[in-house]
Each structure stands twice: as C-alpha cells, then as structure tokens.
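All protein chains of the complex are present and in place, except for one that has been dropped.
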Amino acid sequence: MRTFSGKLIIIVLLVALVGLLSWAILSLPFHGASLRAQVFGNLGNSGVSNPVTAVLLNFRGYDTLLEIVVLFLAALGAWSLGIVRLPDTMHPARPFLLALLRILLPAMVLAAGYLLWAGAHAPGGAFQAGAVLGSAGILLLLTEVQLASIITNWPLRIALTAGVVVFTGVALGTMILGGHLLEYPRGWAGTLILLIESVAAFSTGITLVVLFIGGRPSKSDPSVALKTPEERKEQL
Amino acid sequence: MSVSTLYSLVGSSLFCLGLYGLIAYGHLLRKILAINVMGTGVFLILVALAYGSREISPDPVPHAMVLTGLVVSVSATALALALACRVQENTGSTKLTEDGSD
Partner (left out) sequence: MVPTDMVPVIAWPVWIIFLPLVMAIFAFLFRRRGAQLGIVTALGLVPALSGLTWQVLGNGPQQYAVGGWGVPLGIDLYADGLSIIMLTMTALVGIGTTIYARGYYSPTGEAKGTHHHQDPSLFWPLWLLLWAALNGLFLSADVFNLYVALELLGLSSVALVALAGGPSAVAAAMRYLLVSLLGSLSYLLGVALLYFAYGNLSLGLLAQSMTSFPASFAAIALMTAGLTMKTALFPLHFWLPPAHANAPAPVSTVLSALVVKASFYLLLRLWFQVFMNAVTPSAALLLGILGAAAIFWGSVQALLAQRLKLLVAYSTVAQLGYLFLVFPLAQGKGTGFSAWSGGLYFILSHACAKAAAFLAAGTVLYGFGHDRIDELAGITQRLPVTMFAFAIAGVSLIGLPPSGGFIAKWLLLNAALAGGQWWWAIVIILGGLLAAAYVFRFFSRAFSYVEEVPVCRDLPWSMELTALALALAAMALGMIFTQPLAVMEIAAPLSGPVLTGGLP
C-alpha cells in the first residue's frame, strides 16, 4: 500500500469485519446442533474406533479423496513449472547432519508407521504419517546422499499417483460390486481404510518431497551453474 | 466467556490480520504467509467451536474439516511458493508489478 490514508481505510474496514465475525460467533447457540450424535451412533459400523478417522475415511471419504487429488495436483503444478536440476553434490559436506540422520531416519519411519496404525483408534492417520515421511525425505535431500540417482522418472510418477489410484480404485470397486460409491462392504471397512491410508501416507510423503524440490526433478548437467535452495531463499 | 469462544474470537482476529497482511504488503513471500495466517484463523475457529466440554468429547466433523483444509492449504502454499520462485527468477523482483498486462 502506498499511502497512509489507504492503509487507514483498510484498517477501519478490517476492524468492522472483526466486529461482524465476533457478533456472528457470539450469537451462535452454545451447544447448537451438530453431527456428533450421528457420528458416534454409526461409529460401530465404520470400521475404526476414532471418530475423526471415521469421518475422514468413511462417512466423508469423498472429501478425502478429492483432497488427495488436490495434493497430487499441487505436485503436478510444481512439476509443470519447469525442471529443477538436482546437483550431484548437493552441499558442502555436512557430516553432523548425515550422522544424525542415520539415527533419526529409521526412527522417523517407525514413527510414521505408528501414526498410521494408531489412526484407527487414536489421533493419527494417513496425513500425519505422510507428513513425517515427507520430512524424512526432505532431510535426506539436504545431505550428500545422491538422491538424483535414486529419483528416476517412472517409479516417481507411480509413487506420486499411488494414493489417488488406490483410493479411486477402492471407491469405484465398491460401486461396481453393487453398493454406492465408497460404500465399504460389511466387515471390510477397517481393512480397506488401512489399505487406503497406507498407500496415501507413502504417496503423501513423496509428494511433499517433490513439492519441496519445487519442480520436476532431473539429473544434473555439470555445465549448468547450480543454485542451492539456500541461495534461492536468500534472493526471495 | 468460555475458552472456546475466546479462541474463536482469536481465530477471527487472525483472519483479519492475515487479510491486512495480504493487502498491505507487496513482497510475495509475505503475501503467501498472510494467506497462511488467514487459513490458520479459520482452522482455529473450527477447532475452538468444536470443543464440547470436560465431559462431552469434541465434535469430530470440524476436526475432519480442519485436517482436509490443512492438506489443501499445504498444497496451495507449495504451489504458491514454487510460482513465487519462478516469478523471482523471471523478473528478478519479488513483488508483482502493478500493471497486470504485458
């Protein structure tokens, strides 16, 4: 904003907006209508015992499916913006980081697995596990491990789409088998939810790493000047 | 005033603070952060009002909405950051020019 009076007008309008929102919130009935009763009533048939996971993966699973597509879409969008060359030597040597990661990475993978498993009966689930896996992948990127040689085209594409493919497959499969879309067969709900969540967690982790790279990863060209992420951050 | 109402009012303040940041600052990274603050405000309202009490468990549907919203927000922020990097590479500046057309 260029002018002080312009800023003042904006501030006045925003204070009015805060007032409007506060008035709306304060006028809400204290324990108004909600879907608590329906969720807890149907929790037994949902295949999991954590109500949030039941809502996410069963009652409103269609929302979660679209959300996984959004995550994939973000990676696709970043991918389409151009090629990012992963240099063969990422950084000057960081011995401490690599040594720490030797201990940390297996623990992170284990923690992700626990979060995934715990999602059925406690807070946890696919995205939490996927976030931990993604962080592990990003930390790995920051070391001298030659990820450029590990990340190749086809396996990466399959990994990115795996979550969407499995979730859509289960959804359409349940429809073809005679029920509604995403209507899990009786008794299979827990197993199918675990399957979807496992693949989604893995896929989410890989997607977060690709998003961190910020483009389509490819092998380096030694003649091209390299920009480390730190140099990029400094400029931005 | 109950705790949940207090937090929801904080959430609406965050929403408006973020909106101010989005409009007032020109630097792209600040705009992206401002959007994130706004998103956090909305999520805080959702979680705060979902609180039941010591005896009643919280309403799970807003919690699920927040989880979905978080993933969508992360995706959007990631795309915005990648775009901001490209804008900075192309034009050398980190602000969008006033004149939109070529």
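General remarks:
Going by the order they are written in, the chains are A and B; count residues from 1 in each one.
Quick note on the criterion: a contact is a pair of C-beta atoms (placed from the backbone, for glycine too) under 8 Å apart; a residue touches a chain by one contact, two chains touch by 3 or more.
Worth saying up front: this structure is predicted, and the values here are computed from it rather than measured.
One chain of the complex is left out; on chain B, the residues touching it are 15, 19, 22, 28, 31-32, 35, 38-39, 42, 45-46, 49, 61-62, 65, 68-69, 72, 75-76, 79-80, 83-84, 86-87, 90-91, 96-97, 100-102. On the side of chain A, the interface with the absent chain consists of residues 20-21, 23-25, 27-29, 32-35, 38-39, 42, 58-63, 66-67, 69-70, 73-74, 76-77, 79-83, 157-158, 160-161, 164-165, 168, 171-172, 175, 178-183, 216, using the contact rule stated above.
We take it that only the chains that are shown with their structure count from here on.
Centres computed as Cα averages put chain A at a distance of 16 Å from chain B.
If you check the complex, the residues on chain B that touch chain A are 2, 5, 8-9, 12-13, 15-16, 19-20, 23-24, 28-29, 45, 49, 52, 56-57, 59-61, 63-64, 67-68, 70-72, 74-76, 78-79, 81-86, 88, 94.
By the touch rule above, chain A contacts chain B in their complex via residues 1, 7, 10-11, 14-15, 17-18, 21-22, 25-26, 28, 30-31, 34-36, 39, 51-52, 54-56, 60, 63-64, 67-68, 70-71, 73-75, 77-78, 81-82, 125, 127, 204, 208, 211-212, 214-215, 232, 235-236.
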